[in-house]
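All protein chains but one are shown in place.
Each chain gets a letter, A and B, in the order it is written, and its residues are counted from 1.
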Amino acid sequence: MRINWILHILMPVSIVLAFAWAPPVQALGDAGRIIFFHVPVAIVSVAAFLLSGLLSILYLFYHGERFPMLAEKSHNSACLGMLFVILTVITGSIWARISWGSFWNWDPRETSIVILLLVYIAYFSLHSALGRSGSRDRITAVYLIFAMAMVPFFAFIVPRVYPSLHPDPIINPDRQVHLEERMKLTLLASAVSFMLLYFYMFSIMNRMSILKKKIGDRHE
Amino acid sequence: MILQRRLSVKGGSALGSELVRNIIKDVRVEFRSRSALGVALVFAAVTTLAVSMVSGGVPFEPKVQAILLWLIMYFSAMNGLAHGFTREADQGTELFLRIHSDPDAVYLSKLIFNISLFMLVQCVVTPVFAVLMQVDVKDTVHLVLTVAAGGLATASAVTLLAAMVAKAGGRGPLFTVISLPLVLPVLWVSITATGRAISGTAAQGSRDLLFLLAFSGMVIAISFILFRFVWLDE
Partner (left out) sequence: MNKTGTVLFLTIFLACMTAFMPVKNFRTHDRSSSACATFMQVPGSTLHAAETAATLPSENEDRSVPGSGDSGISAMLPVMAVVLVIWFGIAFFLFRLDRRINSLEQELHEE
């Protein structure tokens, strides 16, 4: 798989760029380098959630043969999204401790990511409570779509309407993008690396689901 | 099968008459035992009494009073609002309802039932809370509107989730767990707006009310579309 090799080259490159090439953030110093890990992981966690919601919509409304195993793919995306959301919360807390002195401040963006984490936890609780029920895939798909319709509302609108401790006032005091060129490029490289990592892990999980299904069909 | 709708010679009035019939049935069954309403009210009363007793009659800040009020209402709702669907599953009437009624009518009747139930709980809990916790309400109209809007938003959000929980066996804290992330923003806004109504600083109150009403509308619309996927078996 070609994506495999791009990832294995790009990720170490973006790690080196983040620590050795990008300049430190003005007010935060070297601690600001966490931006190159926290922001991409946050983006991937929300994107994974939206993708699992979209796959759920396809699962419920599309009855063709072109997209097989949509329910399993949606579940795999949710699993990865959960992992990335946990990483976002951890890296965000560490950064909050360094920048603002306490691990958790209920800043609107922090609140939005906690709501996303709770949605994932609720999804997995529902998934396990439904067990091997025939309607499990359908009901969990409905829950994801329901959550997907509401969570971006809080993730996008609330942080824009209410003021935030998040670094926009520090990095962008006049609401323009104020990252230096090197930082922009490093952030872009890091974001693409994490996207590729998610993509790669997602494809591995999908292949495993297909294998499981084939083996299950053979046993039957 | 899922996307087919039952055609009626009379068109839309069939949905209306089914809706009314289901609501009357739910109300009659509920008032035979009053279990959902009773559990919710008893829970609210006990919690309010306990908090009032422990506080020793000293009034809290408006913000704290708003938080306590909404926590009591939310958890008493969690005891009662899933009942609409779980009772159908327990009594074995679910299959009959599925065959007999259009999913849209079932959803709307359960929604109206849940909203009414929650509003009734709020009508009882809010004055009792205000009296026992010595709440000095500066803007009563705004408080009533906020509590009503918050109740509408909460009840709308949990109706579809109650149907899911009924399918999953409906036991234990599953309902609370799956509804918490989706109701948390509603609680956040409701608590803030209620705190402002109590302290009389409701300058931005209309924005919060608008948010709650918009949220209710969106949730009802999405639940209406998705309900048949939960309710009907393929």
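Operating definition for what follows: a residue touches a chain if its C-beta (ideal position, glycine included) is under 8 Å from a C-beta of that chain, and two chains touch if they have at least 3 such contacts.
Being a predicted model, the structure only gives us computed values, none of them experimental.
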item	value
On chain A, residues whose C-beta touches the chain left out of the figure	1, 4, 7-8, 11-12, 15-16, 18-20, 24, 26-31, 33, 39, 42-44, 46-47, 50-51, 54, 66-67, 73, 99-102, 105-108, 156, 159-165, 167-173, 175-179, 187, 191, 195, 199-204, 206-208, 211, 214-215
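The definition used in the following text is that only the chains that are shown with their structure count from here on.
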item	value
Intercentroid distance (Cα basis), chain B paired with chain A, Å	31
Chain A contact footprint on chain B (complex, rising order)	160-161, 164, 167-169, 174, 177-182, 184-185, 188, 215, 218-219, 222-223, 226, 229-230, 233-234
Chain B-touching residues of chain A, taken from the complex the two chains share	60, 111, 115-116, 118-119, 121-122, 125-126, 129-130, 133-135, 138-139, 141-143, 145-147, 149-151, 153-154, 158
